[in-house]
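So that we are looking at the same thing, I have put the structure below in structure tokens.
Every protein chain but one is kept in place in this view of the complex.
To keep things simple, chains are lettered A, B, C, D and E as they appear, and every chain counts its residues starting from 1.
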């Protein structure tokens, strides 16, 4: 059985599951699914402008018109190789962070158990921590490939240790990611500099700064990523604020001086073949996105993630 | 079996069926349903600003947070008395009007056959014509209770006879509505005056003009409606442009000088008990509604429609 | 020859003269015109938010779809009785106020000379002063009927004597209006209280405050206006901020607690028969009007002004 | 010493303290202050759309242009009688509710100790609970005068007992308000009906429903409020969603069928003379307010609150 | 006689013909015109978001401030060499596609007959088909130079053969364009892949994909275009969605990964000298363009088209 997007539906009508794929948590579907789109509408980890709780809905709405099913560059029909479901949104408690994390880990458990690769739609970047925790039950540590304008490895913000500035320090402390095989792409702004007062300093990630992206061609970025992660299983975390603020204004912490979509697409496509065990795309703030360009980009990137998985599945099945 | 709205869901998460009622065309549900929310995203009958095709989606999104299940004025839990489903959106052909009308009539047929009262979410006002046609297979003619700032009884606009300015002339010609027991509320603007060149003139509807609403108390409006329709089966058509433009800007033909929501609610509630066989609420244009007040109003009015049906069902079952 | 609005044009197409009336300064048209729509895009008299220079364009755009030609309450086809042209926009100098005033007076002179009633689209309220100056060459003083939430009779703002807070003091000083037969409707907010430091105090206008409008029925407002102006020639100045801020947000100085369109329409219509020699409608700020309700209201009010003129012309010709 | 708003500043320039009053926590000012504007930007108690954390900033920005210093209806220069400071915004912890409450209570303590009446700018409605807690150290219980479309007396929402739906149950349990002398105005929607599953039912407040406001004249509303509170010290809590959604869209839970500003102003002014010990105005969501009408209304209402205090101070000093 | 843009007009005032060129269909002007701006506000060929009917108006409005008359790169005053008129908007029937096509062909006929080069402002991309049909009466087949992210050579969408996804298949079938000398620039997304079910496959156009544009310098793109079209007469069709979605969000089908304006300008300018017989610029959706960047771009591109024509005319007259 193949799950196919419903291509003949009127794009302005009906309910908006991702690409009109089956929206289900039915075990009969889980049995056959390879990957699942999972919304995690938690934004209590944000210190400035909230609203990423509406991110999953916006990504789904913008998936209805122009995406797939073919990926012309990887040259495949994604859904011929990959059974994809939309698992819906996990419940979250916006008032109790630790409880929200438990809900997320428990919500993902049935997928992890069945080796279904989760593609998580944030919410803010704090969700990466419990998602990595859920994945750790199956594979750990993971090599992190992290697109962002901020390192998100602070120890704490105003004393608070669990928020959208700290997920990867917490995950590294827990042993869920391996900094020695991890890499950050696009870091810029003042946030990269450690705070002298008590900050334990950056983690030993490799970093390709935002400024480096101005001149480094995508294929060299790809080379550095592939060399860094080697043949380790990978987690790919994509914070939309890695993009130039003018291109993706709909995030909570936009930064100038970043890449365009045409700089990012060849990097992502260059990762084809990597054993990616999980994805997130985070910090979409629909209220800050009146032209919907950030949501459109996010929906496209999720399709790129699907294509990466389909490509690997195709290759593995051909071997 | 009772179909209940899912009240405990996070309002920003998950798919948006109307009030999170069952979204289904499953015969097992149809067997038990009393009424069905039906989206009809057709806006090809519009001559100025299109976009009512996005109306059903907007109404569903704004139904998620604050509605029901209790109706404090009619003093009932709507879903204790009424089994409601969200039937989804009918397919429509935006390029071929007559085909679109056939699709609408055929789409509604399974509901009409099972005596399920349709509550139709437009789309533009042209949908009333095929909806009345579908209802006519069960009951005809109907008394029309028509809230609008325009009579929509033109013979043609620039030679075109099937559009959002003509549905009730066409329906009257077809014998689907009975002008002698029909009434229009809120008519204003210049559109009410017949065009001397070839216009066949107004239909013999009773009219309560927009200006009359400035001073006529709601209970007297209710009296006139009830007297006019008598004990005939009723179709209620609600064009959002009946409202004052400042209150409901998100329509294609807003008119100043109209009523507020607090003027309309007591009129609608005053219709409790009438044998209403079908509803539509039309001309919601989400792109013209940046503050979402029109969509919020529309979602509330749909809940009021449900309460009218629940109230009548309760009364009938008590008799 | 009758000038008629082009009713069969596509409302989204073509150039937007007011109601698609002849857009011309051609003497052949002036010879036959009774009234002229004149844009005066001057907003240098504003101290807070500028942008009323875009007002005339917005009013024209919103005149294209739903207006006239019939006025159902005054029961006439406006253009059967009145030859209306759109005279275009007067040149103004935004950097030199006195020069701008001269440009306005000279721009209006050909109309005044031919006894064509000007309907002036602001621009901010400072334009009333030069418009009254232009009219004074034909008839002076005029009885002012002034709808506004502010009296606009300050002597100066921060030392500046020619701005949108002072036009009627200047006009009274010049003898162009007669305070004893003038009346202000809707005044509210703190602005009505004279500044003890050097302010010469209010002019002897009659005032119907904004608060009074909460309970005074429109017909009594009409009575007071008619009694005040008697049979004097009238100038009607309509500042859109007289409306409740929630109803007409697109102005530079919105005030809460004002009337709705349905409160204002019967007052205006009640002025039918008065010898009105000129109109302005001012302070439309399209950038503050994302729902376009203020522009729509303004376009409708201009049509009401036309109907008042047509009605008087009809009556006079019947006598 | 009198603290005066700086009236001669350019309204688009400079920092925006409320009405450009002294922005200070300096004891020298506190010694002389009668009342203080206090921002409480906490919105973690919201379950749908966040963003009320930006409310205080928006209210301050909209206080700069048209407010005061004179109150024409109470006939006084507010700042001749009342020394007002802008105390700035209290620190809040968005991730830890109980800590946030402590911060609020501690932040208000210096004001309460000096008998400075706080006017609190939310934030969401959950702030009323800690504000009442802070006031309780000086006077308790208070008679609550509560404008809202929702009773906010739930016991819990999805198990959570401290949020914007529960403040007044918590406050009543703590003995900080006295339901027997408290009154709610504007309650409507389904929220007023108790949830049969475990809900302890409504508190013994007097309620003037939203529907009752459609016909009850403001002076009778005032009578009922005054009779209910008697001569008890009062806390006035104003949730902007009491207003009609079309008039005040910029809140998190807008409801149709509510009052306009002209219905609310005479009620508030009718409270002149009551011994009000504290105020809040909550649930302003600037991102949902593109026309800024809700922020403008909120700023005006704060000025009305100041006028009430000034009026009472004037009266007391005259006695 | 030279037709010149009116450069001294206030850009916010008056009617907005393109660059304030003569807005006329007067034969006296046609006799002298070299090229004509023609609005074709048809958007019934769109399947998702309508609104391109407002495109011509938006392009005209954004032509008023900064354009021309000099083209610094081609080093000429466009209007010294080229007589340009704004021919207004053609009538279209939004409900009857075939009739709309006839109206367009008939509307353009007077221009074609007089060898006036049309520059057509869409409307959606379906207009290219009738425009090519109109041109075919004078010259056929044409070499197509087609900027777009989609090939628009589908056979049908949901059975419908005349819409914005099919114009160039229909035109090729009619023999109006010659695929062997035609080229498409910017194609990307999944749409380029033929649908296996019955799709006749792509036409033999040369294609420079969107991905190719990431690295191919503009002069090489120009070389490939010039080689492909040789010395054949050319039709240039510019779909604004060829641009990166972040740069031109105001279209109905935006795609990520596209070029910026600085990538497109040197390509267009590189076409100087080609015998271009007609242009269109399509799919501008003003409602999706709140920052107006897409409309501004479109107005600039029309000026570039004019410069290309002026340059060729200058060159020819110099020979």
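General observations
The rule is simple: a residue touches a chain if its C-beta (ideal position, glycine included) is under 8 Å from a C-beta of that chain, and two chains touch if they have at least 3 such contacts.
Everything quoted here is computed from the prediction, not taken from an experiment.
Of the options D:72, D:88 or D:202, the residue whose C-beta touches the omitted chain is D:88.
Screening E:110, E:202 or E:290 for touch with the missing chain picks out E:290. Chain E meets the missing chain through residues 8, 10-12, 65-73, 246-248, 260-262, 265-266, 290-293, 296-297, 300. What chain D contributes to its contact with the hidden chain is residues 10, 12-17, 23, 39, 41, 53-54, 56-57, 88-89, 91-92. Residues 43-45, 47, 49-51, 53-54, 93-97, 160, 162-163, 287 are the ones on chain C that touch the missing chain.
Keep in mind that, in the parts below, only the chains that are shown with their structure count from here on.
On residue numbers, the C-D interface is repeated by B-D, which shares over half of its contact pairs, out of the options C-E, B-D or A-B.
Between the chain pairs B-C and A-D, more C-beta pairs are in contact across B-C.
Taking each chain's centre as the mean of its C-alpha atoms, chain B lies 41 Å from chain E.
Chain D and chain E, compared by their mean Cα positions, are separated by 57 Å.
Shared contact sites, meaning residues of chain D that touch two or more other chains, fall at 47, 49, 246, 260, 290-291.
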